[in-house]
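Working notes for the structure below.
The complex appears here minus one protein chain, its other protein chains still in place.
Moving on, here comes chain A:
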């Protein structure tokens, strides 16, 4: 046999086994060749695959393996050496590549695995985020609901609307079966069902407030789940086999205005709460979620605030109505008072006149009658009439005076009068009356008492007369002494009159008059009453003496008007009393005495009105000479108007002005031109005022100019009074004067 380089197969060809091997090899090769193809195909399809070159490696590995198996097919039968070599090469290559790949895979597989874990991790995260998103969305919705609810609740200030709206909106938002509000009763011991969602007119269910479940809810500011069987949740009779839904209750604080302290808000000191009960639909298997509870709590707070606003509003409306009512009432009262005052004043005014007139007639005629021939009885009767009518007249005067005094409308008539003569006159008036009662009256006027004084003579006399008259009236025997002197500071202060603070000044002095009598005296406790109107001490003696009791009251008023004080001292009944008063009077002005042997003439300046009311217009731009000229003319009795410019002058000049004095040296003004214009204005000679130029120049040219423009006269400044007087008289007489230089 020829030597062929054939290689013998390893073992003899067992037919069946060989066949199976052959077929398997074939298929293996096929598979090995197709795998990389698939890989390439799919990797090409996918966008991302980071390990491409690994793939190449792997592909190479597989291809070589496939090649190996393929070549193996030829080794089953007799094959040449080439085939064996190829086979060997293939195997070697395969070995290399596969080892390389194995080594590579050690690096790569952990990476691939970690990718997987990362993927898992990301999935978890995504799931978590989904969950959170769900939560946020729910919260957002809740917030929206709350806002919407709040808006609805706060959009009205009516309490009922607020509560009704709350229930309706809550019911809608949370899809409630029933929602109810229990308000505390007035007594505070029970909760009354006030508002419900479904039932329109809740019958007044009440529940005692101190149930444990209610206490539990009230003590927490959260919405709490309560049992559906508690009294507050059982509002309708349970029908059939309802599985009642879960119930939640929350407290609603009822805040008062006083709860809103500035620093701690709100201190729930009054602890009045209402109860809001919310029921989920029965048989729905729905549960209260946390966010729903939060919603309920927020709404409860908002309701509290809205209710308090409504309460405040109600309060203020009520207060306003009350104030308006009061206002109206006060207005009415004021108008009534005004009407009353007006009526009284009218009455007084009428009475003043109407009463005095007949009184006057009675007194006058009775006194006239007294002068005629009368029988003793008639005389007695007339005297009684006279006395009574005098009393009545005095009474009328007193009443009218007093009312005017009280009004404050009485004003003292201040004038200079003779002080000494006032006392003398009172003395003269009272002497006859006193002598009838066999009382002696002595008058002492201090040496430093001014003869003249300034004050209200009439009222002063009234005071003195009244006081002295009282002294005479209440004395049955003894003597009356009247002393008058100027009060010095020690005697001014009376410990009984702490509010009397006389102030010394140069223009005034205080007259102190003391009238001491030895009469019946007065009790210490009666003294204050003396000066009150119509009050009389009730002893018989005084009752008989008559008098209305107004006298001393009026005296006190007058004395007060004169900024003085009046009081009575007495040591008791039977010991006589002293009436003292102090009034403020002014010093009379001293007469002017200027004895000057040196001055030649002392004459009283009297206004010389030679030209009374003569209307004169003076135009001068120099303020000083203007006022001097004006003073001159005013001294002569003229009615002077002054102007300082041409415009003013033209504005003011009129036919009424008889004479015009104008300064023709005014700068920037041509006095002569002005004169010409005046001539134009007043064409008729008798309408035109007399024009006189005042100038400081005495030259001939000035005089000529003046004549030329039609001035009626020229006077040289400064002018004396006599000069002015003669000028004016000449002007008015002759209407022309050119000589006053």
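Remarks
Convention: a residue touches a chain if its C-beta (ideal position, glycine included) is under 8 Å from a C-beta of that chain, and two chains touch if they have at least 3 such contacts; residues count from 1.
We take it that contacts and distances are computed from a predicted model.
This figure omits one chain of the complex; the name its UniProt record holds, of "THUMP domain-containing protein", "Transcription initiation factor TFIID subunit 13", "Histidine-containing phosphotransfer protein" or "Calcium and integrin-binding family member 2", is "Histidine-containing phosphotransfer protein". Across the entire complex, the residue among A:89, A:625, A:644 or A:729 in touch with the chain not shown is A:625. Touch with the chain that is not drawn comes from one residue among A:100, A:343, A:391 or A:721, which is A:721.
Contacts to the hidden chain, counted on chain A, fall at residues 590, 592, 594-596, 598-603, 605-607, 621-625, 627-629, 631-632, 634-635, 663, 665, 667, 696, 717-721.
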